[in-house]
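A single protein chain has been omitted from the complex, and every remaining protein chain is retained in its original position.
Just so it is clear, A and B label the chains in written order, and each chain counts residues from 1 on its own.
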Amino acid sequence: MVNKLFIILVIIGLPLSIIGSLFHWSEVIMFVVYCLTIVALAGFIGRATDSLSIVMGPRIGGLMNATFGNAVELIISIFSLKAGLIGIVLASLTGSVLGNLLFVAGLSFFIGGLKYKRQSFDIYNARHNAGLLIFAVLVAFVIPEVFSHTMNDQDTMTLSIGISVILIILYAAALVFKLVTHRGVYPNSGETEQTDREEETPEWGKGKAVIILAAATIAVAYVSENLVHTFHTVGDTFGWSELFIGVIIVAIVGNAAEHASAVIMAYKNKMEVAVEIAVGSTLQIAMFVAPVLVLLSLFFTTSMPLVFTWAELISMVMAILLMIMISVDGDSNWFDGLVLLAAYFIMGIGFYLL
Amino acid sequence: MVNKLFIILVIIGLPLSIIGSLFHWSEVIMFVVYCLTIVALAGFIGRATDSLSIVMGPRIGGLMNATFGNAVELIISIFSLKAGLIGIVLASLTGSVLGNLLFVAGLSFFIGGLKYKRQSFDIYNARHNAGLLIFAVLVAFVIPEVFSHTMNDQDTMTLSIGISVILIILYAAALVFKLVTHRGVYPNSGETEQTDREEETPEWGKGKAVIILAAATIAVAYVSENLVHTFHTVGDTFGWSELFIGVIIVAIVGNAAEHASAVIMAYKNKMEVAVEIAVGSTLQIAMFVAPVLVLLSLFFTTSMPLVFTWAELISMVMAILLMIMISVDGDSNWFDGLVLLAAYFIMGIGFYLL
Partner (left out) sequence: MVNKLFIILVIIGLPLSIIGSLFHWSEVIMFVVYCLTIVALAGFIGRATDSLSIVMGPRIGGLMNATFGNAVELIISIFSLKAGLIGIVLASLTGSVLGNLLFVAGLSFFIGGLKYKRQSFDIYNARHNAGLLIFAVLVAFVIPEVFSHTMNDQDTMTLSIGISVILIILYAAALVFKLVTHRGVYPNSGETEQTDREEETPEWGKGKAVIILAAATIAVAYVSENLVHTFHTVGDTFGWSELFIGVIIVAIVGNAAEHASAVIMAYKNKMEVAVEIAVGSTLQIAMFVAPVLVLLSLFFTTSMPLVFTWAELISMVMAILLMIMISVDGDSNWFDGLVLLAAYFIMGIGFYLL
């Protein structure tokens, strides 16, 4: 049903996006059109990636998911970087982290918990991810902010580049650990998923999936470039700050399709998968998308240091500590979900008023 | 024995309070009289609440405990708000959190641990509470402080009101979770207590308990109003800052009776109950008393934003992380208690010198 909605959205939205941008329709209306079109296109990218990852087998499939999983977010951010909107890029990275950890995981726990009294997921995986979350955000994001206070801009950029390289290496090492050296070493770790996967038949064949993936990616790129140029007008019209647009709007648009599937999985009691989507996506943003954007920014006029605002940083740190405390026992219920959602709303109000 | 002491204290203290305030006796002496009288009256309120909660059955009883448990603290704070002493109110909330988490829990672990090598309590409950502590303090208290730096006063107040409403809703949801939807779902969670409870006979009948509760509450209100007006003179006389009076003095006076019963429970090896008093009371302060005071302050001349000082906030955050690390394994000993007490003394010295 969601899939049909996405087809309709793309069939209507994509032509409208092209026509609207050519004839300079109202930017506020076009903002809505662009957003909906991207949400639907992201759904196609997700399904194509899923199909390909089944066809390719668990290793290359895992690698594909790990690189294409946040393709939409990456594309929007690249066009924002090109337009010099560094503040929006950092804000949308923050928003993705908060959105995945608090909103998606929270909604999954809550909706799943309304149906089942207790839902459980693998604690080894939860702890492995908890360590990585702390590394990525509490070390790799916090250190440059704190150190940059007494550093000049060039040293801050050098530090940002160094940290970005280390993050990407560690992200690659995490894939080697999970898919190669320690596959199946920890009890249940990915066991059930793996078995599910191997039985699964891909939705689309290899050729069709590649074509859809390529076409949807190009379409997202086209629409994203137009979307980025509406931010200024939209912000002025609704009184939204750059920060709010990045943290809430861009983050939701870039991840909506993924969010939907996490909640559906939770409702089917496949908590393992729901948590993997939420936390895995957060790690991908923090350890792959963010550092790649820092390195890519070197090729644009304004280079982007890995320095978040204090409000963004504290929000991410607190979200991670909260998520770890709630998920580390491998057990969830509706109240756990409500706590995460409440934290998301508190931060949302904060960013709106900022 | 403690009960007899409290009766004597009330019989002597209450008339003295009335006479002293009418004849304007030395404020320093009256400060001591007011404090001791409130401690004793708080003991009566505690016993009346306990009796009523047994009579009313676990659900309404739990609700009663959750709302009247910190009645004294709430009353003193309302009179402080009325007198415009916002700094003291926030400081006394901080002091209650630190006092319950570090001093009461610490003393319980230490005293209990001198008698028993190892004492244990339910880890499910400990983890559930740990998540709530992180939510209440690391999210709901930290966010307004951090965001308020770049906000005007009105937006800070709007954010504070929003967070207060969310805190109260979540506190109500936590009661529903514990008393309705998930009662007995987690192993041992409240099991032993519940059984103890059902066997228990209330100390006082329903009528007597209601009368004592009403009378003691009115008396506390009367004495508290007078107490608040001595703060200024007492601070000047002893060189105590508003912060120190709030964090240490008001917090101890408001909670002394409750503290005593936690330590007694620990000594009887009922660690479950001792931890429940300490952590439950902290949660009540953070998720119910604090937001209610923010909302009530709107009816007074000076409204109170939910913005603690940086020193107060860091102290609470560190206290919570320490308490979580020490309690999350569901096992305590004398050394765990000593660590918590040492942290309390360090913070106490800090607030004294500030």
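Convention: a contact is a pair of C-beta atoms (placed from the backbone, for glycine too) under 8 Å apart; a residue touches a chain by one contact, two chains touch by 3 or more.
The structure presented is a predicted model; accordingly, all values stated were derived computationally and were not measured.
Set against the missing chain, the residues A:54, A:107, A:132 or A:340 yield one that touches it, A:132. Annotation: of B:28, B:298 or B:342, B:342 touches the absent chain (contact as defined above). From the options B:87, B:235 or B:350, the residue with contact to the unseen chain in the full assembly is B:350.
Considering the complete assembly, subunit A touches the hidden chain via residues 124, 127, 130-132, 134-135, 138-140, 142-144, 146-147, 149-151, 155, 158-159, 162-163, 166, 169-170, 173-174, 177, 181-182, 185-186, 324. Subunit B residues in contact with the hidden partner, per the touch definition given at the top, are 117-118, 310-311, 314-315, 318-319, 321-322, 325-326, 329, 333-336, 338-339, 342-343, 345-347, 349-350, 353-354.
In the analysis below, only the chains that are shown with their structure count from here on.
Work out the mean CA point of subunit A and of subunit B, and you get 40 Å between them.
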